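Of the protein chains in this complex, all but one are displayed in their positions.
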Amino acid sequence: MKKIISLITAFCCMAVFTACKKKNDRAITPADGKLDKCTLRFSWWGDDERHKATLEAIELWNSIHPEIEIISEYGGWDGWTEKVSSQMSGGTEPDIIQINYDWLATLSPDGDSFYNLNDLSKQLDLSGFDKEILSFGEVDGKLNAVTVSVTGRGLFYNSDVYENLGAEFPQTWDELISLGDIFSQNGIYPLDLDIQSGGTAWYLAIVYVQQITGRDFISMDGKLGFTADDIRMALDFYKKLEDHGVIRTIQTRTDEDGNAALYQSPEFIEGNVAGVLEWGSSVGKYEAVLPEGALKTGPFLTTEDGTSSGWMIKPSMLYAVSGNTEYPDEAAAFINFLLNNSECARILGTTRGIPASRYAHESLEQNGLLTGLAYESDSMLDNLDTVTISPYMELPRMKEFYNTAIEQVSYDLCDTKTAADEMYTSVSEYLDRLK
Amino acid sequence: MKHRQYKNPVGVGKYTGLLLISPFIAGFILFTLYPFVCSFVLGMTDYRSAGEPKFIGLENYKTMLSSENFRKALGVTLKYAAILVPLKLIVSLLTALLLNLEIKGIGFFRTAFYIPSILGANLAVVIMWQYLFTADGLVNQFLELFGASPVSWYGNPDASIYIIILLRLWEFGSTMIIFLAALRDIPRELYDAAKVDGCGCIRSFFSITLPQIKKVIFINLILQTISALQEFNAPYMITGGGPLRSTYTVGMLIYDEMFKYSEAGYANAVSWVLFAVIALAVGLMYLVTGRRERDRS
Partner (left out) sequence: MKKLPVYLVMILLSAVMLYPLLWLLGASFKSNREIFSSVWFIPESIDFDIWKNAWKTVTPYTMGHYFINTFKIIIPKIIFAVTSSVLVAYGFSRFDFPLKKFFSALLVIGMLMPAIVKIMPMFLFWRDTGLLDTYVPLVFPALLAEEGMFIFILIRFFDSVPREFDEAARIDGCGTLRTLFLVLLPCIKPAVTSIAVFTFLWTMNDFLNPLIIIQSVEKYPLSLALRLSVDSTGQSYEQCRIIAVSVIGLIPSVAVFALAQKKFVSGITAGGLSG
């Protein structure tokens, strides 16, 4: 019996290792510059609007290129990361993948999992993109993915509440804090920050510190730019917001909202919490639960002397081509169509944010599709001296470190210095380990 | 051992039983042993979703020992199971007794009582729980009615675990069904005889019902313990593991490490520790009940 068991064990071990290794044995198919007849798989996540628009765009593609058939694989956001990461580890991923920004760091840490799009310039026209925006998709000098749209978090306020209290949207950090003092007399909070998956609490705190110190929190290649003192400054700032009633404490917030997002919270819907820090590309959800026209874009906060740097941008999503694809030219041609074709741009509209490609942007402008809060906020950001969010900053593990520190400070479990030191150690250790 | 006698009906060889359980043996090798061994091997590597796995021996287990998050999660999980399992058994047995009565419309009631289990941690349940337990939710309004001070349910790390326990307690359906099936197996004559002897409801419950279904109580105990120790979905949906990790179970930790942080190596190592903890709990239960049986005979 023992023999049988040990035999089985040995067999399984072998199976595990061959399974894990198999992927790397595959050779990369070089580009030949021609478009052959083939079928390509394309996967994305999204909501109904995005699905509808994308399916329509694919129909258009099929009428132009009937020889290259696109098979669409799509679903909701829940579980999508799990799905794609299993596909990537099994080597069964689709040819063209819509990816999230931080997947570059987790799924392609050395830049080899995705096709180097620089090799496909014959089919993929990148002339419509800023150099800086293109660099978002680079890993180790290889262009792993192309940015579909760029977004940043902006401040949006419930203007009804502000009008009722006779208050103006804050321009500077100091104004924000004094608003807290005024609003709290009415039991209202001018802003909301969270430590859930959004993690806006830490986001605003680093914008503040970046603006004051001029240092970036984490560099694009994953080096920690803040000192422990900078982190402490960020935590102190957060605590100050709580103390002045600008935001609810974590305990109050959790008691009132449970685990729900702010746009599902009665406190926000009824106007007891009157502001939110959100990606331009996601603000529609907040707009929809307030009376029409109530949610308005606020100015990006500055210091007293008008320094406005430190606000951040990132690609809201990117397109990548699998390193295992057998049809790189065809995949590149399809991405090119999605990004640059003006007819396609009209169909897709802003379902993937405000397009980063100049050609698509122009098409939307001509068709009058560039309106609304998302566009307002993103174009205001365009005029600021922004910092690009490092893909490392967005890693789920890093978010856990930030949120733990903020939670500890909010629940008064330790002072900001201890929390800052702890966070400094865990963040730098983790970043080292990823290298 | 060599000349063991197999107690089988006449004409049945010792291999008939093996033949009957052969699907299980094949299934075990393919769907249990193979992934187990994979996971054991992976638990000793630093496997992530990209790159070559490297063998690192017991490193993951060492990390776990020194990890405060792991210790806390284990504590939360044990506390959760220790409170939930006995309560759930009692509640589901009581409702099963109630649903075993022969009254009109019993089918409707049976279905109604099972519905929470169908809902699982559905969105509706998440929103319902918010209406119940948030700061000015129904429960707090109710408490205030009686002059009690409102409780901070979601935000207080000492209270948050109880709203999850309540959710799972409310979903007692599957346990109840197994009890119900067992109750139906008790021969009616036993109760009739008891009635003739002048036994009341409560006495016949203790002297007939309980002994008759004690094996099923044991199965439910085991099954509920296993599923409570592996809990992950309810805290994931209701509290997200917070506040201050007070509802962060080992099941959630494994899921997060595996899929959110893509640390498959570590996640598999933690799974083995959880496996050991569950095995220990179940083993103890077998030991205790086994000894009792022997004492009695």
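Order of writing sets the labels: A and B. Residues in every chain begin at 1.
Assume a contact is a pair of C-beta atoms (placed from the backbone, for glycine too) under 8 Å apart; a residue touches a chain by one contact, two chains touch by 3 or more.
In this text the structure is predicted, and so the values were computed from the model without any measurement.
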{"item": "Residue among B:L65, B:L138 or B:A193 touching the omitted chain", "value": "B:L138"}
{"item": "Selected from A:I28, A:I71 or A:L413 as touching the chain missing from the view", "value": "A:I71"}
{"item": "Touch with the omitted chain, as defined above, among A:L60, A:M220, A:A261 or A:L369", "value": "A:A261"}
{"item": "Among A:D47, A:D140 or A:D385, residue touching the chain not depicted", "value": "A:D47"}
{"item": "Positions on chain B contacted by the hidden chain, ascending", "value": "6-12, 14-21, 23-28, 30-32, 34-36, 38-39, 42, 95, 98, 101, 103, 107-120, 122-125, 127-128, 131, 138, 170, 174, 177-178, 180-182, 184-185, 187-188, 215-216, 219, 222-223, 226, 230, 232, 251, 254-255, 258, 264, 267-268, 271, 274-275, 278-279, 282"}
{"item": "On chain A, residues whose C-beta touches the chain left out of the figure", "value": "1, 16, 19-20, 41, 45-52, 55, 71-79, 82-83, 86-87, 89-92, 94, 197, 260-261, 263-266, 269-270, 281-285, 288-289, 350-351, 374"}
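In this section, only the chains that are shown with their structure count from here on.
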{"item": "Euclidean distance of C-alpha centroids - chain A vs chain B, Å", "value": "37"}
{"item": "Chain A residues within the chain B interface of the complex", "value": "8-9, 12-13, 15-17, 19-21, 24, 81-82, 85-86, 88-89, 106-110, 113, 196, 250-260, 264, 395-397, 407-408, 411, 413"}
{"item": "Footprint of chain A on chain B - complex, ascending", "value": "29, 33-34, 37-38, 41-42, 47-53, 126-127, 129-130, 133-135, 152-157, 237-240, 242-244, 256, 259-262"}
